[in-house]
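Here the structure comes first, spelled out in C-alpha cells, and everything after it is commentary.
All protein chains of the complex are present and in place, except for one that has been dropped.
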Amino acid sequence: MTVPSQNILETFENPFPKRTYTIDTVCPEFTSMCPVTGQPDFGTLTISYIPDQKCVELKSLKLYLQEYRNHGAFYEQVTNLILDALVAATQPRWMKIEAAFTPRGGIRTTVIVEHPDAATE
Amino acid sequence: MTVPSQNILETFENPFPKRTYTIDTVCPEFTSMCPVTGQPDFGTLTISYIPDQKCVELKSLKLYLQEYRNHGAFYEQVTNLILDALVAATQPRWMKIEAAFTPRGGIRTTVIVEHPDAATE
Amino acid sequence: MTVPSQNILETFENPFPKRTYTIDTVCPEFTSMCPVTGQPDFGTLTISYIPDQKCVELKSLKLYLQEYRNHGAFYEQVTNLILDALVAATQPRWMKIEAAFTPRGGIRTTVIVEHPDAATE
Amino acid sequence: MTVPSQNILETFENPFPKRTYTIDTVCPEFTSMCPVTGQPDFGTLTISYIPDQKCVELKSLKLYLQEYRNHGAFYEQVTNLILDALVAATQPRWMKIEAAFTPRGGIRTTVIVEHPDAATE
Amino acid sequence: MTVPSQNILETFENPFPKRTYTIDTVCPEFTSMCPVTGQPDFGTLTISYIPDQKCVELKSLKLYLQEYRNHGAFYEQVTNLILDALVAATQPRWMKIEAAFTPRGGIRTTVIVEHPDAATE
Amino acid sequence: MTVPSQNILETFENPFPKRTYTIDTVCPEFTSMCPVTGQPDFGTLTISYIPDQKCVELKSLKLYLQEYRNHGAFYEQVTNLILDALVAATQPRWMKIEAAFTPRGGIRTTVIVEHPDAATE
Amino acid sequence: MTVPSQNILETFENPFPKRTYTIDTVCPEFTSMCPVTGQPDFGTLTISYIPDQKCVELKSLKLYLQEYRNHGAFYEQVTNLILDALVAATQPRWMKIEAAFTPRGGIRTTVIVEHPDAATE
Amino acid sequence: MTVPSQNILETFENPFPKRTYTIDTVCPEFTSMCPVTGQPDFGTLTISYIPDQKCVELKSLKLYLQEYRNHGAFYEQVTNLILDALVAATQPRWMKIEAAFTPRGGIRTTVIVEHPDAATE
Amino acid sequence: MTVPSQNILETFENPFPKRTYTIDTVCPEFTSMCPVTGQPDFGTLTISYIPDQKCVELKSLKLYLQEYRNHGAFYEQVTNLILDALVAATQPRWMKIEAAFTPRGGIRTTVIVEHPDAATE
Partner (left out) sequence: MTVPSQNILETFENPFPKRTYTIDTVCPEFTSMCPVTGQPDFGTLTISYIPDQKCVELKSLKLYLQEYRNHGAFYEQVTNLILDALVAATQPRWMKIEAAFTPRGGIRTTVIVEHPDAATE
C-alpha cells in the first residue's frame, strides 16, 4: 500500500519566528477508506502547532488531506502518518493532531498524537 | 455469577509503538442488567488509553460489551471488570474508563476507573 | 417469529374522560435486535395520545417495551407493532409514535406512525 | 383524599381587558407526591392563557402550587386539577397547561390540557 | 403614576412602503421597577412589525425604553403601554410585542400583545 | 457525464402498506465532487417519505449515495437526481429530500425537493 | 448615493425547471456601512427562493454582496435592494430574504422581505 | 432544630477496594425549606468520592436526601451537613459535594465542600 | 463622584468556619451607568469566595448591587470597587469576581479581579 505523498505540502516562512505562538487548524471534511470493508470513513482533524521557521500553507494542506479520499488506512495509521508528514514538512517546535472519526457500529474513536513524543517531556 | 469472557476481545499490533499517543473510544450503547431489580441499565462508556504493543480491535470490543446485555452487575463492578479485561487484553501503558449511567430514581451515577492506579503515580 | 405480547400492557381509567387532552411519553431506553445481523438496535420512542376511557400505566409500558430487548424486528415493523398494541390496549381518540433509532453505517432513521391513519383525516 | 384548595389563588383586574393578549407563566419548581410509591415527583408547569376580566396574581399562584408539595396525585390528575382551579379563579377566554415531569424508570411524561376543550373548536 | 412619554419615539419614512415586509427588533436590556416591592425587573422585548409609512428609529426606541428604568409598572401594563406607544408613533399595518421577564420566586412570565387585536382577524 | 446508476438501490416490501406513515432517514456523510473546481463537496441528506408498497433498504441506499463520492455534480443537480432515483425505485406516496451542503467561500446552501411536485397540491 | 450594481450577478439555467423546489443560501459574512455614523454593520443574510428558469451562481452572489462592504445603507434599504437585485437577475417564482444584523446599543434587528409581496397572496 | 438522621444511609462493600477510583452521583431533585421565609428551595447536588471500604447505596441516599424536603436549612448548612453525614457513613478517601441552588431574587448560589479539607493538602 | 456605600452589606456567621469551602454566587441582573455617555450598562457578576468567619447575606448583596443602578462607573472601576466592598465586609480567605458586560459597539468585555492579589501567591 502506497502512502499519500507529503510532497504536496507547501510551507511559507514564519513571519514572526522569534515568538512562541500557536496555530490551530480544524479540518472537518476529512475522509478516507476503511482498508478492511472498503467503506468510507469520515472525521474531523484538529492540527495544533508552534511553528519554528515554517508555517504550513493551507491550500496545500487541503490538497494533501484529499489524497486520503480514496486511500485505505486504519484510524491509528492515518493519524500518525499525517503527523509524520506535517512534522517533516514544517519542522515545528511542537505539533498535536486530534482525529475524531464518526461512529461505526455505535462506537466512535478519536486518535491523539503529539510531536515531540509526550513521554519525552 | 459468571463474568463475560474477555476471550472475545481481539487486538492488533500497534502500528506506531514508539510514539506515546492516546486513543479515545466512546460507546454510547452500553446496557446491562441490575442484579437486584432485574431491570436493564443503560450507559455510555468512554475508554481512553495509551497503547503499548497492542490496540483493541473495535468490532471485538463491541461484541465483548454486548456480553453484558443480559448480564447482572452493579455499576461499580461492571466498570472495574471491563477495565481489568481490557488491561489484560492490551497491556496498555495507561487506560481510563468513564461509565456514565442514565438516571434511576432521579439520580445518575458515573464511575471512573484508571490503570495503573491513580494513587500510585 | 413470535411478537411480544401486549397482554403485559395495563391501563387505568382516564380520570378526566370528558376533556380532550394529550399525554406525551418519551422512552429513550428502547432496544431491540436486528433480525438480519443479530446486532442490537437502540432508539428513543415518543408516544403521544389523546386518551378516551383508558390511560396506559407507565410501569407496564416499560415492561412491555423491554420484551423487545432480545426480539428481532426491523425499524418499520417494531414501530407499527407497538402502535397496534397500544391502540388495542387503550383505544385512544388519537395516538402517534415517533421512533428515532441511533446511527448505523453513518445513517440514522426515524419512523413515525399515527392512529387513526393520517390519510383518513 | 382532599384536594389543595383553589381559595389560595388571588386575581387582579386585567388592565387591558379589551385586547386579546396572552400571558405565559413557567413554573419549573413544581413538586408533588406519587400516591402509589409515596415518592416525590418533580416537573415544570407552563401555563398560557388569554385573560378576560382577571389575571392570576403570581405570588398566590406560587403558594397554590406549593399546596401539592406533600399531596399525592397522579400526573394526569394533578394537571387537570390545576387547570380546573385556574379556570375557576380567572375565567379566562382560553388557557393551556403543559406539565412536563422528570424521568421515572427511564421514561418521562408530559400532560397537556386546554380550556375550552380542544375538541369543541 | 405618570407614564413614560412616547414623544421620545422618532420615526423615519419607510423606504419601501409598497412592500409588505417585517422588521424584528430584540431588546434584551429592558428593565423597569416592580410597583409593589420597589425591586427592579429585567426582561427581553421582541418587537415585530410590518411598517406602513413609518419605521421606528432605533436610537429613539432605546431612549424610550430607558424611560422605564426607574418607572414602576406591572408586566401586563408595561407590555401593553409600549405596544400602544409604538402603534401611535408608527401606525404599522401589524405589530406584536413579546416581553419575557426573568424569574421571580422560581416563576417566569412572558406577555404577548398584538395590534390589531388578534381576535378581530 | 454519466449518472450513478439507481440499480444499486434495493427495496423491501412495506410491512404495513395500509397505514399512511413516514420514514425519515438522515445521511450526514454525503460527499460528491464540484464539476467546476474538481474539489470535494460535503453535505447532509435528509430523506423523508411515506412508503406505498416498497421501502428503501438502508445498506443499498448507503452504497447508492457512495456512487457520488468521485462523481462531479452541482448541488441542484445532485439533489434532484437522487430524488428521481429514489422515487423510481420505491414509488412512494410522497417524498422530500433536504440536502444541506457545508460552507464554500463563506456561503452555505441547502436544496429542498419534493415529490409529487409541491405546486400540484 | 449610488447602489451596488446587480450586473455582477450571474445566473445558470435551472437544471430541473419543471419541479417546484427551494434553494436556501446562508451568507453569514455580510458587512456594510452605517450611512449616519460611518461605522461598519455586520449581518447574516438568508436567501430562500423557488427558481423558475434561472438559478443564481454562488460566486457571483458572493462578489455582489461584497459590493456593500464600503457602501453606506440602512438595514431596511439594504435588504430591500438586495431582494430587488436578485429578483431582477433570476426572476424566481418566489424569494424571501432574512437579514439578521448584529447588536448595536444593546438592540438587534432582523429585516424580512418577500417577493411576490406577502400581502398579495 | 433537629437534623435529618444519617442512620437512613446504607452502604455496601466496595467491590474493588484496592483500586483508587471515583464515583460521581448527580441528584437534580433536591429540595429543602428556607428557615427564614418558609419557602421551598431547589437544587442539584453533585457528590463525587473515592471509596475506601464502603460505597453509598443509592436508594438509601435518595431517601436520606428526601429527609430535607420539609426541613428548614440555609444553603451553607445543608451542604456541609450532607458532607458530614456521607463522610461518617462511608469513610471515603476523598469526597466533594457541589450544591447548585436555583435563582432567588435574580441571584443563584452554589456551595462547594470537600473532605478532607482542601487547605490540608 | 460618591461611591455606593458598603454599609448596606450584611453578613452572617459562617456555620462551618473550620472547613475550607467555596461559595459561588451569580448575579445576572447587574446594571450601572456609563459615566461618559450616560447610557446604562448591563452585566453578569460571578462572585466566588472561601469564607472565613463571615458569609455575605444574599438579600443585602442584592440591595448593595442595586445601588449601582443609577451610578456612573467604568467597567474596571465598578468591578474593583465591588471586590473591595465585599472583602471589607466579609474578610474572606479568598475572593474572585468576574464581571461580564454585554456588547457595546460590537465589543464585549469581562473584568476579573481577585483577593488576595494573584501575583502574591
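Per-chain numbering from 1; labels A, B, C, D, E, F, G, H and I assigned in written order.
Criterion: contacts are C-beta pairs under 8 Å (C-beta built on N, C-alpha and C of every residue); 3 or more make two chains touch, one makes a residue touch a chain.
Quick caveat, the model's predicted, so the values are computed rather than measured.
Although one chain is not drawn, the whole complex shows that of I:Asn7, I:Gln53 or I:Thr110 it is I:Thr110 that touches it.
The missing chain lies against chain A, touching residues 14-16, 18-29, 51, 55, 58-59, 61-62. The set of chain F residues touching the chain not shown comprises 39, 42, 102-106.
Contacts to the hidden chain, counted on chain I, fall at residues 74-77, 79-80, 104-114, 117-119.
Operating definition for what follows: only the chains that are shown with their structure count from here on.
When the interfaces B-D and E-G are ranked by C-beta pairs in contact, the top one is E-G. Taking each chain's centre as the mean of its C-alpha atoms, chain B lies 45 Å from chain I. Separating the CA-averaged centres of chain D and chain H is a span of 32 Å. Distance between chain A and chain G, defined via averaged C-alpha coordinates, is recorded as 38 Å.
Residue positions of chain F touching 2 or more other chains, listed in rising order: 28-29. Pairwise chain contacts in this structure: A-B, A-C, A-F, B-C, B-D, B-H, C-D, C-F, D-E, D-H, E-G, E-H, E-I, F-G, G-I, H-I.
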